[in-house]
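Removed: one protein chain of the complex. Kept in place: all other protein chains.
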Amino acid sequence: MLKYILKRLIISLITIWLLATVSFFLLRSLPGNPFQTEVLLSAEVQQRMISYYGLDRPLYEQYFTYLGNLVQGDLGYSLKYVNRSVNSIIAESFPVSAELGLRALAFALPIGLALGVVAARRRGKAADYMSVLVAVIGISVPSFIMGTLLQYGFSVKLGWFPVAQWKGWEYTVLPSIAMGLGLLATLTRLMRASMLEVTTQDYIKTARAKGLNERQIVWSHQLRNAMLPIVTVLGPLVANVLMGTFVVEQIFAIPGLGMHFVQSVQSLDYTMALGLTVFFGAFLVAANFIVDLVYGVIDPRIRVAD
Amino acid sequence: MNSTSEAKSANKKFNFINKAELQHEAIVRPSLSFWKDAMNRLVKNKVAMLGLSIIVLTIVMAIVGPWLTPYSYNQTNLSNINAPVSSTHWFGTDTLGRDLWARIWMGARVSLAVGIIGAIIPSLLGMVIGGISGYFGGKTDMIIMRITDIGMCVPQLIYVILIMIYFGSGPLPIILAFALTGWMGAARNIRGLVLQLKEREFVLASRALGASSWRLIFKHLIPNTLSILIVSMTMAIPSAIFYEAYLSFIGIGIKPPMSSWGQLVNSGISVFQIYPSQLFIPAALISLIMLSFNLFGDGLRDAFDPKLRN
C-alpha cells in the first residue's frame, strides 16, 4: 500500500508538471495579449508592457523561468491586479469559495443521497416522481436563475436575508442553497439509478433469502455498493465546488475564486490563469487519488493498485 | 398399436402421457430480440411516452414554429422594444424589438441540437475510453486517468477560445468544444463502474469461457453501465444548453443574430424584475424539455435493464 501511495505521489507530480506545461503553451497560443483591455492602449504601449513583463522573451525561456518559480511555490504576480501576487489572491479568495462550496455540499449531500434512496425504494410511486421533479428543477434551473430568484424572493421581497456580500452567517444561506440545488439534483439522480442497479443483484436476493430485515439490507448491502458511482463523481465534484462558481459568486457579490478562473483566461492574465490551473490541478489530482483509495474501502475486490 | 396401448392404460392408475405432446423445452414466450423487447416495454411505459411526446412536439415546433408568425427572428423594431405578450407578438419582443416567439423556436433548433448531440457524443466517447481504462487497469488505466486529470484541469475556456478562433462560431464548434471537454467526466464514471463490474461472477464466467477482451467490454461491461450512462446523459443535456449560454455570456458562442435558449435566458435574467416574461418563457421551456428528457431517460433505462424483465 505504502509503495502504491508513493508511486501515485510521483505520478501526481508528473501529472501536475504536464498540466502546467500543456496549459502554458495552450494559453500562450491564444491570439492577443494581456494589455488589450477596454481602455485601449496603443500598439507601442502594448509592446512596451509586453517587454516590461518579459513576455517577449523566447517562449521556452519563459517556460523554464515559470517552472523554476513554480517549483519554489511562487506563482508570480497577476498581470491585471499588477501588485498582487497570485499566491496572495488565492490565499484570500480560496477560503471564501471553499467555505461556500462546503456549505453547499453540506446541504446537498445528505439530502440528495436520502432522496435518491427513497426514490429508488419507492420506484414508480409518488415519492419517486417527486424526487424526479426536484432533481429536474435542480438541474434545469441553472444556478444563475435560482440565485437571482432566491435573492429576489427571500432578500428583496421578504427581507429575511441580506441581498449580497459575504460578511457573516446570514449572508451564506442563499448562495449555499443556490449552489447546492444543482448538486443535490445530480446526487439524487445518480443515487437513484445506482440504488436501482444494485437492488436486483444476487447478493441482495441472498440477503433477503437468509432473512435479513430490510433495514439491514439497505444499509449494509445496497447503500454500500450503490455508493461507488457516487464516490467517483464526488471526487471531481468536491474539487470543482470548492474552487468556486463564477455565477453564484457574481450574483451574491462573493469575493471568491470563481470569478478569477473565468476572467483570467478571458483577459489573458497568463500568470493568474496558470496559477489557478495548477492549484486546481493539484486539488483535483488529490481528490481523484482519494477516490481511488476509497474504492478499495467500499469494495475490496477493486484493486486499482495493480 | 396406438389404440391398444390406450385401452391398456385406461385400466391403470397412472396414465402415460404422449411424449410427443409434452413440451418442457418449448419457448412459450414469443422470441424477441433484446431491442424489440426493450421497445415493447418502453412503449408500455406511459410516463416515458409522455416525455417522448413533449420532446417530439418541441422538435416539431422548432421546425415549424418560426413560420407560424409573420415576424422574423432577426428583424429588429426599435420603436417596439420589450413589448409584453400580446396577440401580435405571442411571446412579446426583446430589447431590440425582435419577436420572441420566432426567436424562441429558432433558438430551440440550436439548443436542442447542441443539447442532444452535445450530451451524446462526449458520453459515448467517455464510455469507450472509460471502459478500456477500467477493464485493462494497471498502466493503461493509470495513463488514461492521468490524461483525463490533465484534460479536466486545463481551463475549458482555453480550448473553447481556440476552437472558436480556428473553426469560427456556430453550433458545430460548440458541440466540438463540449465533446472535447465533456468526455473526461463520463470516462471517469464509466471506469469506476467497470472496475467494480469486472470482478463480478458473470464476467469471470465469461472470461473462463474464453471471451475476448473486446467482447467482455462491449457485450458485458458496457451494457451494464448503460443505466448510469443514460442518467448522466439526460443530465448533460441542460448542461450543454447552458454551456452554450455561458459561452456567449463571455463572448464566444453562436453567431449573432441567431438565438438560443441559453442566450434568451441570459438576457431574460437581466430584465426579469421589469419584464418577467422574457425570463420565464424560455426558462419554463428548458425545464419542461428537461423534465421530459428525464422521464424518457428513466423509461429508457428501465427498458434496457435486462434484470427488470419479467
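Structure notes:
Letters A and B mark the chains as written, and numbering starts fresh at 1 in each.
We take it that a contact is a pair of C-beta atoms (placed from the backbone, for glycine too) under 8 Å apart; a residue touches a chain by one contact, two chains touch by 3 or more.
Operating definition for what follows: contacts and distances are computed from a predicted model.
Think of the chain that is not pictured: of "Cytochrome c oxidase assembly protein CtaG", "LAO/AO transport system kinase", "Peptide ABC transporter substrate-binding protein" or "ATP synthase subunit a", UniProt labels it "Peptide ABC transporter substrate-binding protein".
Only one of A:Leu30, A:Ile204, A:Ile217 or A:Ala282 touches the chain withheld from this view, namely A:Leu30. Only one residue in the set A:Thr172, A:Thr232 or A:Thr245 touches the chain that does not appear here, and it is A:Thr172. Of the listed positions A:Leu40, A:Val71, A:Ala126 or A:Ala209, the one in contact with the omitted chain in the full complex is A:Leu40. Contact with the chain not shown here comes from a single listed residue; of A:Ile11, A:Leu26 or A:Met49, that residue is A:Met49. If you put the missing chain back, the residues of subunit B touching it would be 74-76, 78-79, 81, 95-97, 161, 164-165, 168-169, 248-253, 255-257, 269-274. Residues 30-45, 48-49, 52-53, 77, 80-85, 88-89, 92-93, 95-96, 99, 102-103, 105-107, 109-110, 148, 151-152, 155-156, 159, 162-169, 171-172, 220, 223-224, 227, 250-253, 255-256, 259, 266-268, 294, 297-298, 300 are the ones on subunit A that touch the missing chain.
In this section, only the chains that are shown with their structure count from here on.
One finds 23 Å separating the Cα centroids of subunit A and subunit B. By the touch rule above, subunit B contacts subunit A in their complex via residues 47, 137-138, 141-142, 145-146, 149-150, 152-155, 157-159, 161-162, 165, 185, 188-189, 191-193, 195-196, 199, 201, 227-228, 231-232, 235, 238-239, 242, 250-251, 265, 269, 272-273, 279, 283, 286-287, 289-291, 294-295, 298, 301, 305, 307-308.
Looking at the complex, you find that subunit A touches subunit B at residues 11, 14-15, 18-19, 22-23, 26-27, 29-31, 129, 132-133, 135-137, 139-142, 144-145, 148, 152, 185-186, 189-190, 192-194, 196-197, 200, 202, 225, 228-229, 231-233, 235-236, 261-262, 265-266, 273, 276-277, 280-281, 284-285, 288, 291, 295, 299, 301-304, 306.
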